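After the structure tokens below, expect a handful of questions from me.
In this view, the complex is presented without one of its protein chains, the others remaining in place.
Just so it is clear, A, B, C, D, E, F and G label the chains in written order, and each chain counts residues from 1 on its own.
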Amino acid sequence: MTGQRRATGRGDEVSELDKRIIEHLQEDGRRPFTQIAADLGVSEAAVRARTNRLVDRGIIQVVGVTDPLKLGFQQMAMIGIRCEADRLMAVAAQVAEFPEVSYVVVTAGTYDILIETVCEDNDGLLRFLTDRLRTVDGVRETETFVYLRLVKQSYQWGTR
Amino acid sequence: MTGQRRATGRGDEVSELDKRIIEHLQEDGRRPFTQIAADLGVSEAAVRARTNRLVDRGIIQVVGVTDPLKLGFQQMAMIGIRCEADRLMAVAAQVAEFPEVSYVVVTAGTYDILIETVCEDNDGLLRFLTDRLRTVDGVRETETFVYLRLVKQSYQWGTR
Amino acid sequence: MTGQRRATGRGDEVSELDKRIIEHLQEDGRRPFTQIAADLGVSEAAVRARTNRLVDRGIIQVVGVTDPLKLGFQQMAMIGIRCEADRLMAVAAQVAEFPEVSYVVVTAGTYDILIETVCEDNDGLLRFLTDRLRTVDGVRETETFVYLRLVKQSYQWGTR
Amino acid sequence: MTGQRRATGRGDEVSELDKRIIEHLQEDGRRPFTQIAADLGVSEAAVRARTNRLVDRGIIQVVGVTDPLKLGFQQMAMIGIRCEADRLMAVAAQVAEFPEVSYVVVTAGTYDILIETVCEDNDGLLRFLTDRLRTVDGVRETETFVYLRLVKQSYQWGTR
Amino acid sequence: MTGQRRATGRGDEVSELDKRIIEHLQEDGRRPFTQIAADLGVSEAAVRARTNRLVDRGIIQVVGVTDPLKLGFQQMAMIGIRCEADRLMAVAAQVAEFPEVSYVVVTAGTYDILIETVCEDNDGLLRFLTDRLRTVDGVRETETFVYLRLVKQSYQWGTR
Amino acid sequence: MTGQRRATGRGDEVSELDKRIIEHLQEDGRRPFTQIAADLGVSEAAVRARTNRLVDRGIIQVVGVTDPLKLGFQQMAMIGIRCEADRLMAVAAQVAEFPEVSYVVVTAGTYDILIETVCEDNDGLLRFLTDRLRTVDGVRETETFVYLRLVKQSYQWGTR
Amino acid sequence: MTGQRRATGRGDEVSELDKRIIEHLQEDGRRPFTQIAADLGVSEAAVRARTNRLVDRGIIQVVGVTDPLKLGFQQMAMIGIRCEADRLMAVAAQVAEFPEVSYVVVTAGTYDILIETVCEDNDGLLRFLTDRLRTVDGVRETETFVYLRLVKQSYQWGTR
Partner (left out) sequence: MTGQRRATGRGDEVSELDKRIIEHLQEDGRRPFTQIAADLGVSEAAVRARTNRLVDRGIIQVVGVTDPLKLGFQQMAMIGIRCEADRLMAVAAQVAEFPEVSYVVVTAGTYDILIETVCEDNDGLLRFLTDRLRTVDGVRETETFVYLRLVKQSYQWGTR
């Protein structure tokens, strides 16, 4: 499974059963399929098949999420990017390829793109900025917000 | 398991075996413990016990991560917060309690705190801003970056 | 009819027939009801009744829209407002009462509220700023963008 | 009638009678010409002729004005634009051609141009930004203020 | 004659003859009244009387204008001031009393007030900031632009 | 006499007598030379000669200074300019040539250059911005602060 | 010897001989006094006495200057501070007492005070910000610039 978002059409269908399964996995990513199946009144095979399909379609990823600051990555940062006017989506796509980049979102506001980076130390962040990010064609300006402490990281927002 | 970070001392020990397990779960949160145990040459019981302990200590959470914009939450946003000078950590702690808030990080730079919010629509975001965030004692100024598209969301940064 | 927005619930129903009438009036506010009725295959009384109801509910206003800069108002401006954290909606409501204010919108971004003002000259704008806007409890900071020329003003966006 | 502003010379004459008619239509765009004529002591034909002339000259447009946020346009925004130094008026003219753009004004201050856009949702706004606005030659930087709620929209400023 | 502006009503009348005299003095402040009188076809006494009246009314001041940077004032600066919302005019009036302040203007834009200061050196500017400007009730924030070189200073804009 | 500053070497000598004369003219630009001469204990011819020399050298200009806002110039503004890195002094020199520009100063801070402009109205300011200022090679960004009221304008800072 | 600046009057006399000694020590802080004395043609006792006096007066400090980033201090930062209007010098004095603070300067521009801090890691910087800096009465806003690499650090500017 890849964390990279595929372009998905507006017609992406997520059924009500899909949503119930997603909510189970948001609460506990390792909850046994048998338990989810029992709760939803469907077969375990159906839960397994639908989960695999949701993963394949990039709707959900079941992962171990950690706090990088606690596992030896001393310099995480959010970086706001302003792009050349006509390079917005190209920059977003290219930046998403870098392994140091965990998160890429196109935003409305002062920045065009916000990314989160996970580096080991000052030198790692500096190398990322100079050798990677700022060589991307269309990056005009960057502003870096170094993380001092990660206070909350939650994925249990449910579905609508 | 809660996504809320507990204050952890600097002495937090994460053993090499812990790190190997974490890396397995970063790749696939549902990988069977037997498979991890075989790979690492330890017993399945040991993997299970250590995983539970890592979860209990808040070092890792195994979750289904989705793109809220695809599941009916039309207004996600990153919000930069500037606080009254002496209220920084108190604001961070209080904001982390709100269910709309998925992410809270204390940063160095233009903002004191960055948070991510997951709302259904304009009205939901406005209510969050007026009824929740801006009633928190010590919040001085907020700037909202509405998400237009989530391009990458990855958790496979490994360990050091 | 007042330009002042009433709080309207989320359940506001605008029927398909309402939308067709609205689109006629967006194209030409003075189009005779008989002509609209003929086009939509309903009675003129129905069009009239529904239009009145839409106006009463604040869904539409049929008005003569002019360029103030051409009618003797030499100093129009957009003003961005930042509010005390807990006074956002109260400020918006109070500012909307001022006759110089033609437009009030709550926004996400650098400003909390954007307003448009229509004044005769420098002194009028200064008096508005000092005697009205900046006496409103909860206004923390304002930034004024004086209009130099109005290039487009269109209301024909249709419905969805 | 078009909402697009024509360049008008400084000598534009708007007579006192024109102004009285305008004020009637600012109060109610559908007020019968007979009623306006009676109030002003002129013939209905004169009111009709002058109104048509004012509309043709782009001095007034009589339209149904709605709150787009209530009619299915979930992502309205004000966008501040900074232009290449020598492309200001060309950018304003070109941007005014886009159907998503309801308002274009050249301003003095932090931005060169402010525009209002009316889009259906996140994707619509993103497409507008990337496929339209940011391909305009001379657009250097944009900042987007997403609307959360429209509080006032009034056109009754009278004349001077 | 004082450089301090008196509040003047909108009805301030400046006659055409006044304007012609003003234009002469804008070109050369020491031009003899006899020469001005001859040029305008009025008596020298009339020119003198009107000039005195213009000076008394604060419409014009005839002064020797120098470049302070060349006369031993090493630290001139423009200072942008943001005020408490309801203290704008009071701050402007109070700041105008300080002898180091040569210019005070209320503006629309990022700052509420712009002032020019004329100080001898770093210490003089620092003392002005700490002992004078920032003790004024209602001054919220100041930003200082130190002058490096004065390139043009002209007063010959004529009249309209 | 021109308000345009000539480049003057650091060795510019202004004698003590020059300074005393300057101070007289700062107090009243029309003070008779005989009166100044008597006060300083030198001949009237000496005062006249030295004054002419100071004017010729661009050390002082004796002028009638008015408040443009009171004489028909409705749109004065301070404009902050940011330049292409290597065009700073060239921009300053070129901008100083424009008749609408009364003041040009090179500054340290957020802007490279601050200028004051004196225009009749919105259209005049817009034409200045688009037809003059923003066609200057090396102007990268401008921010305009429209004047609402001129509160103080003083030239009596003396000498050091 | 303390790095803390004492308030010194404007009359501080630094003789030409003092300046020559200072220049020797700027080049090499450990240069033997006998060598300096020989170069300047004075006695070693005179050089020693004057050096001690310069140190006692706070004119010079002879120190080993290192790059903290290379000696285990992983999070250095420059921090810009904006103060309550009337607390500028008091904040500067109080902040200078903190051991993490190596440099304090009062500036003209966007910030009132710039300080340099030397911390071991993220937690050290966060504790400095929350437990020290932001509890100082009069600190209104801070912006932190984390150091990624120190490229030059020179003290050989000579004297004038």
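The rule we apply is simple: a contact is a pair of C-beta atoms (placed from the backbone, for glycine too) under 8 Å apart; a residue touches a chain by one contact, two chains touch by 3 or more.
Bear in mind the structure is a predicted one, so any value in this text is a computation, not a measurement.
Across the entire complex, contacts from the unshown chain go to A, B, E, F, G.
Remark: the omitted chain is touched by one listed residue; of G:Cys83, G:Val104, G:Leu125 or G:Val139 this is G:Val104. The omitted chain makes contact with just one of the residues E:Leu17, E:Ala46 or E:Leu69: E:Leu69.
Where chain B meets the missing chain, the touching residues are 108-110. Counting over the whole complex, chain A has residues 77, 123, 125-126, 129-130, 133-136, 139-146 touching the chain that is not drawn. Against the chain not displayed here, chain G makes contact via residues 1-5, 8, 12, 14, 19, 22, 24-30, 58-68, 70-73, 77-78, 92-93, 96, 99-111, 114, 118, 120, 143-157, 159-160.
Keep this in mind: only the chains that are shown with their structure count from here on.
Mean C-alpha positions place chain B and chain C at a centre distance of 40 Å. Among all residues of chain F, those that touch two or more other chains are 77, 108-110, 123, 125-126, 129, 143-149.
Taken together, the touching pairs give a contact graph of some other shape, not a line, ring, star or complete one.
By the contact rule set out at the top, the touching chain pairs are A-B, A-C, A-D, A-G, B-C, B-D, B-G, C-D, C-E, C-F, D-E, D-F, E-F, E-G, F-G.
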